[in-house]
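This report concerns only the one structure given below.
Only one protein chain is missing from this complex, and each of the others stays in its spot.
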Amino acid sequence: MADFLALAVQQTINGVYLGCLYVMVALGLTLIYGVLNQINFAHADFVTVGAFAAFFAATRFATKALGLADTTGYLLSIVVAFGVGAILGLIINAAVFAPLRERGDELRPLIATIGVSVLLENGQLALFGPIPYQFDSPFARETIRIGRIFFTQQSVVVVLVAATSVAALYAFLRLTFLGKALRAVSQDRETAGLMGINPGLLIALTIVISSALAGMAGALLGPVLVLTPFAGATVVVKAFAIVIIGGFGNLEGTILAGILVGVVEAFTVQYLGSGIIDLVVFSLLLVMLAIKPTGLIAEKKEENV
Amino acid sequence: MIVLALLPLVLQTPYWRGILIICAMNVLLALSLNLVLGYTGQLNLGQSAFFAIGAYVSTILIKTNGWNFWLASAVAVVAAGVLGLALAAFAVRLRGHYLAIASLGFAVITYQVLVNWERVTEGVRGIYGILPPPGFGSQIALFYLVGGIALAVYFLLDNVVRSPIGETLRAIREDEVSAASLGINAARWKAFAFGLGAAIAGLAGCFYPGFVGTLVPEAFNIVESFTMLAMVIVGGMGTMIGPVIGAVVLTFLPELLRGIGELRLLVYGLALTLVVLFMPGGIVQAWSALWRKRS
Partner (left out) sequence: MKRVIWLFAVAAACAIAPLSAGAQDKVIRVGILMPISGPASYFGVMGKEGIELALEQLKGGVNGYRLQVQYEDSACSPLQATNTVKRVLEQLKPHIVIGEECSDASLAIAPILDQAKVPMLNAGSVTMKLTESGYKYVFRIFPNAEQQSLPLAKVAYETLKARTAVILHEKTNAGNDNADGFEKPFVAMGGKVLAKIDFGRDVNDFTAIATRIASLGKVDVLPTFALEGQTVRLSQALAQAKIVKGGGGSAVQMGSIWLPYGFDQKAGQASEGYVRIVQFDPTENRKIVQDFVKAFKAKYGADKVPTHINAHAYDAILLVAESVRRGATDTESMRDRLSKMKDVEVTTGRITFDGKGQNSDLSVVHFVETQKDLSWKALNWR
């Protein structure tokens, strides 16, 4: 029994860690959807770009050029990735979302972002090549052991950063004026505009924040992923699944769903086999959509379904 | 039409004739997606699943059970259609992006089943030595077969679209709520569109393994759905000729770009993005705009 308990705890920890990584990726997606009603298919590629940015910042810049310690360098790279993501967000807003905003079309921006995704992947391929880069976080070197349970400092960092981001986002949306304005825009763009809020600016802000989060997720995921230009593709569809399971545009739901998916994955690996992870996760998605399409925690919006 | 028929004689080499066959298949696929997406307005990103079902069901019946090609294909088409109805069940309750992701999930699940159900599908090992339909071994013959079927489907869909059914579908696309107030049973017609679209995609799938000779699940991963989507959009969604043009362009373009090697996909992505941003109605719209300007 103790064996089983230790195993269950370990896999739960693994699942939570993995889940937090997924949450970091999915946060930005759900934010964009909540405010803009748009899906950014290039989101996962922003994560990849963030990962590469973090890699170069940590290995070439921070330690070599600035001579910082490994750990500081890594933490700095997270900030760099955040910034790079933000810039990407600005660009994609200007290039894709803003021009297409007026039509209220759901499909065209989606397709445009698919095109951007292909562009980013192949652009990075041309720049970085297909051979995996070795991005090791200095926090992953030491393993922490408590009895039979193990995890690395990296997992702690990930969970902390994820929790902090979520808390910060939450506070921003609920407590600040900008945040409240964002929520107003998401609920009713026209009325918000009538009330003196500039929707265009706020939408741009949303996309920037979302993409910055993606970049930061890349910095956290870099040491976990096999870092190639295709790294984002390995998590993108799952991230979408999480956003839906949690409820599009719903922050709490996304977090819950992300952790849930992580834990489901870990236990699937343990008892069913790692080859069918995707099968299980997406079956879960379809089941959710069949019985509760609005997600784990429903937002009170009529036009969701 | 005549030019089309004579093409295999102009393009004499096995390579280009092969591309023609692929083009015909892509036309079928684009037409099938267009029915669901362009005319009924359903955001379906999972069309690759039905393509896969057509390919696998027909191949398994032929190889493992010794069925005749035509019978096996008929069953495969029906199977694809039934699966389409299953997806329609989701479409009835979901809209917009929810449907998009649900259909994507559908496609992923289908792919995963093909990969994991090794006893039946051989999984990643693949099925080899698949023959083209008996009597159609030569590439010219195969092209005429698939091309002919594509043509027939085109006319069939054209008629459907021009008929009251087409109006119903368009009504659903424009505004489902109002359509319901007009007494339209959206659920039934969505099922129709999905089922028919899936069946046609499955039909295309029946010819795929015979042409390549090899069947692996990787050929049906979700990227294929995006390619089909691109064909419909680039050609001109919601028109009949649009998907055909899109299929032709997006089949030949990567081949013609082979000269530039590594940058091929980069150009592809750029083209797709630019078309969507600046030519929303696709090539069809651009062409008629040009036409109008001249007259």
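Going in written order, the chains are labelled A and B, and every chain counts its residues from 1.
Going forward, a contact is a pair of C-beta atoms (placed from the backbone, for glycine too) under 8 Å apart; a residue touches a chain by one contact, two chains touch by 3 or more.
As the structure is a prediction and not an experimental result, all values here were calculated from the model.
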Residue of A:125, A:169 or A:204 in touch with the missing chain, whole complex considered: A:125
Residues from chain A at the interface with the omitted partner, ascending: 3, 7, 10-11, 14-15, 17-18, 21, 122, 125, 129-132, 134, 136, 140-141, 143, 145, 150-152, 221, 224-228, 230-231, 233-235, 265-266, 269-270, 273-275, 277-278
Missing-partner contacts on chain B, residue numbers: 3-4, 7, 10-11, 13-16, 18-19, 22, 115, 123-126, 128-129, 212-216, 218-219, 241, 244-245, 248-249, 252, 255-256, 258-259, 261-262, 264-265, 287
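Rule of thumb we're sticking to: only the chains that are shown with their structure count from here on.
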Where chain A and chain B are represented by their mean Cα positions, the distance between them in whole Å: 32
Chain B - residues contacting chain A, complex: 37, 43, 90, 93-98, 100-102, 104-106, 108-109, 112-113, 115-116, 222, 226, 229-230, 233, 237, 262-263, 265-266, 268-274, 276-277, 280
Residues of chain A that touch chain B when the two form their complex: 33, 37, 39, 95-96, 99-100, 103, 105-108, 110-112, 114-119, 121-123, 125-126, 237, 240-241, 243-244, 248, 275-276, 278-279, 282-283, 285-286, 289-290, 293, 304-305
